[in-house]
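Note that one protein chain of the assembly has been removed; the remaining protein chains are unaltered in position.
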Amino acid sequence: MRTPAIILNFKTYAQVDGDGALSLARICEEVQAETGASIIICPPMVELSRVAHEVKVPVFAQSVDLWETSARTGHTTLSSVKAAGATGILINHSENRRGMADIEALITACREEGLTTIVCTNNINASRAAAAMGPDFVAMEPPELIGGDISVTTANPGIVRDTVEAVGEITSDVRVLTGAGVKNAGDIKVALELGTVGVLLASGVVKADDPRAVLMKMAVGLVQ
Amino acid sequence: MRTPAIILNFKTYAQVDGDGALSLARICEEVQAETGASIIICPPMVELSRVAHEVKVPVFAQSVDLWETSARTGHTTLSSVKAAGATGILINHSENRRGMADIEALITACREEGLTTIVCTNNINASRAAAAMGPDFVAMEPPELIGGDISVTTANPGIVRDTVEAVGEITSDVRVLTGAGVKNAGDIKVALELGTVGVLLASGVVKADDPRAVLMKMAVGLVQ
Amino acid sequence: MRTPAIILNFKTYAQVDGDGALSLARICEEVQAETGASIIICPPMVELSRVAHEVKVPVFAQSVDLWETSARTGHTTLSSVKAAGATGILINHSENRRGMADIEALITACREEGLTTIVCTNNINASRAAAAMGPDFVAMEPPELIGGDISVTTANPGIVRDTVEAVGEITSDVRVLTGAGVKNAGDIKVALELGTVGVLLASGVVKADDPRAVLMKMAVGLVQ
Partner (left out) sequence: MRTPAIILNFKTYAQVDGDGALSLARICEEVQAETGASIIICPPMVELSRVAHEVKVPVFAQSVDLWETSARTGHTTLSSVKAAGATGILINHSENRRGMADIEALITACREEGLTTIVCTNNINASRAAAAMGPDFVAMEPPELIGGDISVTTANPGIVRDTVEAVGEITSDVRVLTGAGVKNAGDIKVALELGTVGVLLASGVVKADDPRAVLMKMAVGLVQ
């Protein structure tokens, strides 16, 4: 994953049902091409393979249930997301919390499979724990700010800086992302100044009246 | 859903990772075209949209997490599977058991959205309960026979007949499917004679050396 | 379980932490002795054995995780609640929803062990499903009214009457309870007139300034 980066989590918003996912993915592809910004997209689970086959943007899975192939109706295996075209996964998003043992097993399995891992966390101590298991990235997002109007970089820049520092004390191999309420180029600029290597976006782009315009401004901000 | 029918659950077997799902879906499309048999397929979740866009076989989702659109990273909404092209869903498969309240809510939501519902059950009493909530189909599969070598129609034909009768006592609007270990045309013939309107298949086809040959024989058996 | 009955669910309110559970259980014992009303209590899980050993009121478990004895740290088995002195269990409370297959297995296991079962449900269709599995009682509680100020008997008497009728169509062996917002003798009178054989109480008594006075009035109402 090239950094600094924008990770755009499509979540399960109605806007990205069906063709909506592919449309937004194509916007991301264009913005990436025009700005050179590193943009990673996480489409809805059922659109993962279709989107990955149609666009030239790195695709991550929003989640993976199982790290071993087996007969598990309705669940998602690591091998299936890799075969679908994903090159990384989000683990433990606040809307999809995972067991500590599962997180460790997923990180280990992804390392063997060559998939990039982003472990989401909600505070400094959980970020330390995530870092101790050796993922590629820790993405710290205060849950109370997710989906809201105020960026974590405005509401609580201290927690971002302290997370970067705390993770650095555990290991120098894990880099930090942040997110929650991030909506414009200024938020991104502050996030990078605080020591992170990128941001997680979702509602600010997916639910925007003009997702292309919003994403373009942030992508420009990222690479300046 | 046209009956009698074969519902082929791809599960998460390695054989249907990535392009494997589309290949098997195309085999189903061909067998359906050649035999006229009603075949419904349930591809891996991450291949759902891609498969539904590429083949002309009815596609059902192996599962749905949520019946309301909302921001839920890594989960799957009813509207997303419908928009992806699914026309029905499997609910409560033995590998994906659901709460009774969730099953009821899913059935109700699917009815409003025009999606077909198949509620999987493990015995007669659970089949009665499922039927009482008004899905389109109840699919009774003894868990100890799932994925095994002996068909439910051989191991325990009585439980199939009794399920058909018990469901009929609850309502005349719900039809019965069965499954578990079903592997050949003879098993299907017996299943239909016992009063069901079709079978759930999985490993017998997905893991077969020659899935096309196996499915073809069963499709022929279904329509004879 | 002698009917008509009041089932008092202590839940996990701070008022019933530690000795609070035993105090409230003794109030129930006194009210039962004075009025002759049938009162069943469901203390916090960790107080179950202690309360059951100290008072002469029927004690039900708020929940049971497992119906087979096994090594499962932190979970609760059917045999352990029976050995602790419980004579019945609440299954599938809205704050503790269970899988349909688990509900069926628990009902069956309780029948073998001689424990009374109350399956909680949230609407008419779920009540039909619960009844179809043959518990002793179905307790219908609209979730939006639980813990609130308006009794289900006032807010929606029709759903109570319709539940009694719908359950009766499935089987004559299962009786109906109701609950949610029930707070006084008048609510109980209406509940019985609508065809139920009792009510589930919780916050209206547990959080009352004078639980004894509140429960006494309702117990008197129950037996009038």
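By written order: A, B and C. Residues from 1 in each chain.
Here is the rule we use: a contact is a pair of C-beta atoms (placed from the backbone, for glycine too) under 8 Å apart; a residue touches a chain by one contact, two chains touch by 3 or more.
These numbers come from a predicted model, not from an experiment.
Across the whole complex, the hidden chain's contacts among the shown chains comprise A, C.
Among C:Leu48, C:Ala129 or C:Val174, only C:Leu48 touches the chain that is left out of the view. Of the candidate positions C:His93, C:Arg128 or C:Lys183, contact with the hidden chain is made by C:His93.
When the whole complex is considered, the residue among A:Lys11, A:His75, A:Arg98 or A:Arg175 that touches the unshown chain is A:Arg98.
Looking at chain A, the residues touching the absent chain are 92, 94, 97-104, 107-108, 121-123, 125-126, 128-134, 170. Mapped onto chain C, contacts with the missing chain fall at residues 9, 11-14, 16-21, 42, 44-50, 53, 61-63, 66, 69-77, 79-86, 90, 93-96, 147, 202-203.
As a convention for this text, only the chains that are shown with their structure count from here on.
Rounded to whole angstrom units, the spacing between the C-alpha centres of chain A and chain B is 34. Once the centre of each chain is set as its mean CA position, chain A and chain C turn out to be 44 Å apart. Each of the following residues of chain B touches two or more other chains: 94.
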